[in-house]
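Input: a single structure, listed below in structure tokens.
One protein chain is absent from this view; the other protein chains keep their places.
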């Protein structure tokens, strides 16, 4: 992890209140692993904002992020234009374990703004010759993004809560329909992660967690999560944000 | 006074750490009187920054300010480029009284960043057919600005504290040399105003004062100055910033 | 339709928004920006027994997300206020709250009694917490017994409802609140400023001539919310909340913490229209978070 200036190369609205940005930095693009995140300084806000790495291109030295405009920081970030420099810590955390046997199949289960990091993961796995299936949940039609990109990785089911696009319902309703797979990776809101990991409790799975962060580097104990085997804990920023599904207590 | 958006038309460095900006707003340019000021919101700082009106063009609807880059606000203001909108309260306060008999002569005595409002005053008086003399003090050569403009108004002596340009010394050393005049107008640091008004105590004079401000509109009592005749006080923002030299207790 | 009205002792507010004492003078200046009849109420600058000039300047300093002030209760004195300021404000269709201050019990009593002479003032805000008065004002605000005593004296002297304005510069805000409630306060007003200081590096001395000043603005909002949250659960009188409010969302945060109405101080300096704009914005914000009235939101953020 380094503290770096990243130049905003492009900014694009990809869905309702959802912005994609391409950021330039050689070191970070060369070292970023799927599941890691950037800790971004926006304006002069006291705390940095954690945002996952959604894609990465080592050749061009670029890193892609996708974020939902929700509070003060993301609102301000959304106003930044290309050319502006962002002060970033990254890449942070432990990514998804990707040392799989080659002829295997993985399932990606994403919900809302938890979907972006799964794209970089899926792309990396596919490049390694692994089959990638996805079930992606969105609130509604106008929230859908990265659809085409996931389709290119492999079979993909789009689910919307209100049925305005793709299938209607929750991602958990479609985990049986996607086919066979060896393990799963999931990122999304806590209720979704709970439901997914409960439903897939017999499968090996990895989930990516969010928590309000202070330092983002493991020093302040803001972002801890209890581990299942009793009194232990993990720091989401440093030990995560990806954990084995059975490891942590949601 | 109104709350208005003013567009920055031009920005120019005119001397060391001294910036000139032309701002557009019809209402303010039409109503601004010499000696009045703008109360400018910079960034999200809690308090607005008072800056004098240095010139004004009713035809083009522009107002000129000159400011010294000193603290946080002026540093940030200095980074703003043309095109940006400034949130401004103005024009504020009572300007210099300018109802003089036509064939008369006035002396302008300015020090440092107190010089800009005297320019708009001098220009206005000259347009009314009044003779304008000036004694202008700066720290040193690289701080000098508006020299040519004042020369065009009439006789003008430039004084620098370190003697690197014009005469060496303080403005008060040259008040005798400038010639005859009926009254004087002065703006600059308090020690200078004290020295000037002491030296010219037999002349009618007007001085412009600075004080740290809260509201800038007369509501908070931050910017008061005691009046000479005992227990009274004046608010610099509302009753000033210009006062008769004998009126207030420096 | 979102109902903004709220009934407090002595005050029928059409909305819960009022300018805070000392940040709005006596309304004259801001009346040039918008019609003051729009306001829930107006709280006047502190009144003392006689005219006060206040502290030497500089009286204000800027801090991160806040400011310090040490005005020192400058005001024309209670008689002049009743004579010239109250009649001006009475032109507007909004209740008037008089903020009263003093250095001695006798002065508080005198000022409180003076306001009985006019029927145009609807409530008193008893300022026992101004940190900028040297002669003893501060003790009233930090000792529960003293606070209770001055409350009793003012209650007895006045025929108006009394809102006691609490100082946050105390170890135990709840015991202060309970003491003045027991002494007869009709409501609370909180919080006043926190005592702070800024040192001016070039001159190597406190920037504010009075050395210390009161910290206000967004910086103190979390402290105000905490204190209101705690106090509102321990008293049965309404709270006018204040401290760092800048938006309608902030107002809702104060309501959820247990305030029944709010006052807005420092934010007027940045935006003279702030009270008016927040009044316009409040119904939208209440609606967005599922409330149909101000009443309904009060104390709803309190969890047991």
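Chains here go by letter, A, B and C, matching the order in which they are written, and residues are numbered from 1 within each.
As a working rule, a residue touches a chain if its C-beta (ideal position, glycine included) is under 8 Å from a C-beta of that chain, and two chains touch if they have at least 3 such contacts.
Nothing here was measured: the structure is a model prediction, and the numbers come from that model.
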### Task
Over the full complex, note down every shown chain the hidden chain is touching.
A, C
#### Entry: Hidden partner chain, touching residue among C:60, C:148, C:194 or C:242
C:194
#### Entry: Identified contact with the non-displayed chain, of C:15, C:57 or C:169
C:169
### Task
Identify the residue among C:43, C:154 or C:256 that touches the chain left out of the display.
C:256
## Note on the structure
Checked against the full complex, the residue among A:14, A:198 or A:220 that touches the missing chain is A:220
### Task
State which residues belonging to chain C touch the missing partner chain.
63-66, 68, 142, 169-172, 194-199, 201-202, 204-206, 211-213, 215, 217-223, 225-226, 229, 244, 249, 252-253, 256-257, 289, 300-301, 303
### Summary
Even though one chain is not shown, chain A touches it at residues 1, 3, 41, 45-48, 89, 211-226, 231, 233, 238
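One rule holds in what follows: only the chains that are shown with their structure count from here on.
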### Query
So that we know how the chains sit together, what is the shape of their touch graph: line, ring, star, complete or other?
other
### Summary
Closest to the centroid of all CA atoms, by its own CA mean, is chain C
### Message
What pair of chains is linked by the largest number of C-beta pairs in contact?
### Response
B-C
### Task
Average the CA atoms of each chain to get its centre, and name the chain whose centre is farthest from that of chain A.
B
### Query
At what distance in angstrom does the C-alpha mean of chain C lie from that of chain A?
47
### Chain centre separation (chain A, chain B; CA means) in Å
56
### Averaged-CA centre spacing for the pair chain C and chain B, given as whole angstrom
36
### Summary
Among chain B residues, those touching two or more other chains are none
